[in-house]
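Here it is, the structure in full.
With one protein chain held back, the other chains of the complex are shown just where they sit.
Coming up: subunit A.
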Amino acid sequence: MSLQICDLHARIVERAILRGISLEIRPGETHAIMGPNGSGKSTLSKVLAGHPDYEVTQGSVVLDGVSLLEREPDERARMGLFLAFQYPCEIPGVSIANFLRAATQARLPEGESLSVTDFYQKLYHEMDALGMQRTFSSRPLNSGFSGGEKKRAEILQMAMLQPRYAVLDETDSGLDIDALKVVAGGVNRLRGPEAGLLIITHYQRLLDYISPDFVHVMVAGRIVQSGGPELALELEKRGYGFLEERYGSSEVSPLAGAGTPG
């Protein structure tokens, strides 16, 4: 049981962005991917989720023994993959509650219909735990939300859908320290032996609140270094500059063309 990414290459139009990513996330583990802007971190999350703009040119992704890449984005999600978006879309006129009802209904076996009472009980329970006003659930999803509200709405969705593997794409960006704590609290509630997490971040500060088991550094479409939580602290101190100098271009990288063991 794991989310296994093996030698993944992907491009958008003609530009190669992922150049051989290998990483395995087991349930119960929390991985962090750090890296400078443009290193391909967000691309990795979108390729995993099946965004149509990206083309996988090489490699494989296997979720609990089932190959992911030839499946539609909604199938991948129902298999247990969740992506907390860096820039969540506004869905005009669709309330959070109705949106989540549709998502929950989609996970039920064919012909079974959702118990509305149970659904709202769970929704309010999760909202209470995230310190959200219940009236928030009737607001149109992400419409006119502040940055913090959008990120909280992502965490609420994650809590409701209980994914096997969650990828959080720069969930900390644009958050003040209070919002960051709430979001981190929500993420920590999901952690447990059943869930594997991949946290993508530019800064170390989110990792003060969600301590990862593994930290990976991504530069120019590759994982160039992996380690424990201490790696994040080192990066915070030294910056990404030295790594970019060393691995910044695919031509000079010693790892070019080869996957890096996760």
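Here is the rule we use: a contact is a pair of C-beta atoms (placed from the backbone, for glycine too) under 8 Å apart; a residue touches a chain by one contact, two chains touch by 3 or more; residues count from 1.
By definition in this document, contacts and distances are computed from a predicted model.
In the listed set "YwgA family protein", "cytochrome-c oxidase", "FeS cluster assembly protein SufD" or "ABC transporter permease", the entry agreeing with the UniProt name of the missing subunit chain is "FeS cluster assembly protein SufD".
When the whole complex is considered, the residue among A:Val56, A:Leu69, A:Val94 or A:Leu233 that touches the unshown chain is A:Val94. Which of A:Arg26, A:Arg78, A:Lys181 or A:Arg205 touches the hidden chain is settled by the complete complex: it is A:Arg78.
Here the missing chain is touched by one residue of A:Ala103, A:Ala179 or A:Leu233, and it is A:Ala103. Annotation for subunit A: contacts to the undisplayed chain at residues 49-52, 72-74, 76-78, 82-83, 85, 88-94, 98-99, 102-103, 105-107, 140, 157, 161.
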